[in-house]
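Starting off with a structure, shown below.
The other protein chains are all here in position, but one chain of the complex has been omitted.
Then we have chain A:
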Amino acid sequence: MGFLKIDEIHHTYFTKTSATTALSNISLEVKEGEFVSFLGPSGCGKTTLLSIIAGLLKPTEGKVTLEGQPIEKLDNQIGYMLQQDYLFPWKTIEENILLGLKLNNQLTAEKKSYTYKLLEQMGLGGVEKQYPSQLSGGMRQRVALVRTLATEPKLLMLDEPFSALDYQTKLRLEDLVSDTLKSFGKTAILVTHDIGEAIAMSDRIYLFSPKPGQIYKIIHVPDELRSLPPFQARNHELYSEIFQTIWKEVEQVETEQ
């Protein structure tokens, strides 16, 4: 029985001059505790799909359920981290990470200390009173993750969380995020256009093709890689093999355009 069920989603954006079909016929299921990736070139509807799953956008057709419940009825079960950190520059780090709890009147001592512990775990103890502009890009991204995790969502969605970071920071964060999510047993969806990142981090990869966005191929990552932290997975012999396979698929997608 699927934890997250996405059923026959179609979405078309209407503007005065155009109707763009961003998603067509998307169906998939994610089990509890799984980590899946949406891989694909930009413009193939990945962000649109996340917005739909988060309940921020009503799809033209189809429905999404989490544990059998339609997502419109759920509050705070789904954490969604946008493509950039979008920390509020006028709030301190502390105010930023407690935002979700504050909005839901859940600022109890217990939840607060849970959040501070998360910040500590992310290697950011002691920055509470600082402003986002005083932190580096990698630190801000980690703060944004803490903000998303603070409300203890059952499903976590990350939209290209590492795309703006330098390579080393990105590798380090991949390990940290993967480790954190595993320790909490969180179900997660990662959007990326980096093939290596998708292989290193996830259990299953959905390759999207654009115009209209649809699922082109599903790639299952073998157990040997899944059990390893992302950085070690990248060094495993199976990694380059799968990388080649996906690379060819991606080229296929592009030539078909």
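In this section, contacts are C-beta pairs under 8 Å (C-beta built on N, C-alpha and C of every residue); 3 or more make two chains touch, one makes a residue touch a chain; residues count from 1.
Here, contacts and distances are computed from a predicted model.
Selecting from "ABC transporter permease", "Cytochrome c domain-containing protein", "Nitrite/sulfite reductase" or "Urease accessory protein", the unshown chain of this assembly corresponds to "ABC transporter permease" (UniProt protein name). The omitted chain makes contact with just one of the residues A:Gly40, A:Gly79 or A:Gly196: A:Gly79.
In the complete complex, the hidden chain is touched by one of A:Ser24, A:Thr151 or A:Ser209, namely A:Thr151.
Think of the hidden chain as still there; on chain A it touches residues 51, 54, 56, 75-76, 78-80, 82, 84, 86, 88-91, 99-100, 103-104, 131-133, 148, 151.
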